[in-house]
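A single protein chain has been omitted; all remaining protein chains appear in their positions.
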Amino acid sequence: MEQELRKEARKLLEEGKVDYIIGFAPGSLKFSTTPLITEEKEEIASLVINSFVVNNLAKFLTEVPGRIGIVAKGCDSRSIVSLIQDNRIARENVIIIGVPCSGLIDIVKVEKLVGKDRDEIDDIALQGEKVAVTVGGGKTELPTKEALFDNCLSCEFPTPQEYDILIGEPINATCNRELGQEKMKELEGMTPERRWEFWKHQFSRCIMCYACRQVCPACFCEQCFVEETEPQWVLPVPKWQDNLIFQVIRNIHVAGRCTDCGECERVCPVNIPLRSLTKKMYGLVNEMLNYKAGTDKNAPPLMTAYEHEEAKDLIR
Amino acid sequence: MEHKSEWEPRIVGFLCKWCSYAGADLAGTSRKKYPANVRILKVPCSGRVDPLLILKGLRLGFDGVVVSGCHPGDCHYQTGNYRARRRIALTKKFLEYMGVPEERIQATWVSASEGDKFAQVVAGVTKGLKEVGSNKLFAGNGQ
Partner (left out) sequence: MTTKKISKKDIGKLLEGWSRELTVFVPSKDKGVTEMAKWDGKDTGFLEWYRNTVIPAKSSFLPAMEKMFSFQKNNDGYHLELSPDQQKRIVFGIRPCDARAMVIIDKVFTDSYEDPYYVSKRKNTVLIGLSCTNPYDSCFCTSLGVKPAESADVDLMFTDIEDEFLIEEITDKGKELLAAASVVKKATKADDAKAKTEKAAVSAMVIRKLDIEDISEKLQACFTDKDYWEKVAAKCVSCGVCTLLCPTCYCFDICDELSKKQGTRYRSWDSCGFSIYTQMPMENPREAKWRRVRQKVCHKYEFYPMNSEVIACTGCGRCIRLCPVNWDITQILASVPAEQPAKK
């Protein structure tokens, strides 16, 4: 699959169809990959596809100029469609190289299950229903279900819906929509007071690094509301009240454009369970407004559209 | 006038200037009796109400937030209240999931001729908030 990808990407550059290729290259740490943004044919040889291609590359579409050939997993392609719906990029300026994905390995989960940090693990290999983890010569097998990211477990669109070139065979969604929902269900089962205390505790350790906002393709505002000083909505001080407000408003602002790709939670340096928020919003948007982000490039963006009759039980 | 010694909820209301604000005015000129707990902020349209305004209200210590606009189909700017509808519905449900009691955020449609309705809305919200209690959501230093 990697060979085919490199061939196609190289062809796009050689035929002058794109100015840049955005894809994944091997990372400098074990079990990591890093975004590759290049116009050089020689660098195409380093493009990879494996179980660790975590970044949502759609983020770079709003920055990199010109025509772009972009490698997109299922979730990424929906972020790209979302950006097209919002008119941030033009469909004709993007050539989507779709890569069907059967799920990515969450290195944090693997670390917890084998009790070792990633630099102490020799190898992690996804083998169908099992993940083989080699540590110091000894091999452990984990059920794949326990090693994948939560949002991969309930992935509905493993094959990109929108693409120009498809690498490999399409994958059908066999994942159970109910999987990966434990944290959210746990929260829904608590009393409101307990829930608020939970989030208060979580946001006490937020340091306002804005990694969650910066990796999110849906967060493309040139001036974020937190940077507004007249009036000042939140202080640049990481008090839990302001951290909480920042994240809640961020979720509401990206509602309908967030594809629940999970990048925000992965990049948080202090381990705040942000997907328990994005997943809930994604579910609300689906239940209340029958909408799934990035599935129809011709649909109007969620928050600019309306039906004549809706939300009757909430606002009278 | 009875001496009120119990706690009174403080409510901030975002009223659209074309319908709801006029409706509130009508409640006043018709001498309707209703609790004096709402501090009214006039907005040009309910579509102006960003969820940030709602959260900022709660952050500042208001016990409840009311958003009121023209009835769907009657918006002075045609579609403003349709946008508000989706936004506020999602905000309310999402904040409920966070742990904010639903009584703290109320949205309603009040037209310029519904002074009665406005009075009822305020009375209802005030009553609901008296049961939920004072807003201590954002108090304290956390852990």
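First chain written, first letter: the chains are A and B, and each begins at residue 1.
Everything that follows uses one rule, which is that a residue touches a chain if its C-beta (ideal position, glycine included) is under 8 Å from a C-beta of that chain, and two chains touch if they have at least 3 such contacts.
All values derive from a computational prediction rather than experimental measurement.
When the full complex is examined, the chain removed from view is found to touch A. Remark: the omitted chain is touched by one listed residue; of A:E14, A:D117 or A:E287 this is A:D117.
Residue in contact with the omitted chain (choice from A:V267, A:M288 or A:A305): A:V267. Of the listed positions A:I37, A:L166 or A:L179, the one in contact with the omitted chain in the full complex is A:I37. Screening A:L12, A:V110, A:V131 or A:V215 for touch with the missing chain picks out A:V215.
The missing chain lies against chain A, touching residues 27-30, 32-37, 55, 59-60, 63-64, 117, 119-120, 202, 204-205, 207-211, 213-215, 227, 235-239, 263, 266-267, 269-272.
Methods note: only the chains that are shown with their structure count from here on.
Spacing of chain A relative to chain B, judged by their CA centroids, is 36 angstrom. By the touch criterion given at the top, residues 51-52, 55-56, 59, 72-73, 79, 82-83, 85-101, 107-109, 137-138, 141-143 of chain B touch chain A in their complex. Within the complex formed with chain B, the residues of chain A that make contact are 187-188, 192-201, 203-204, 225, 233, 239-241, 244-245, 248-249, 251-253, 255, 280-281, 284-285, 288-289, 302-306, 308, 310-311, 314-316.
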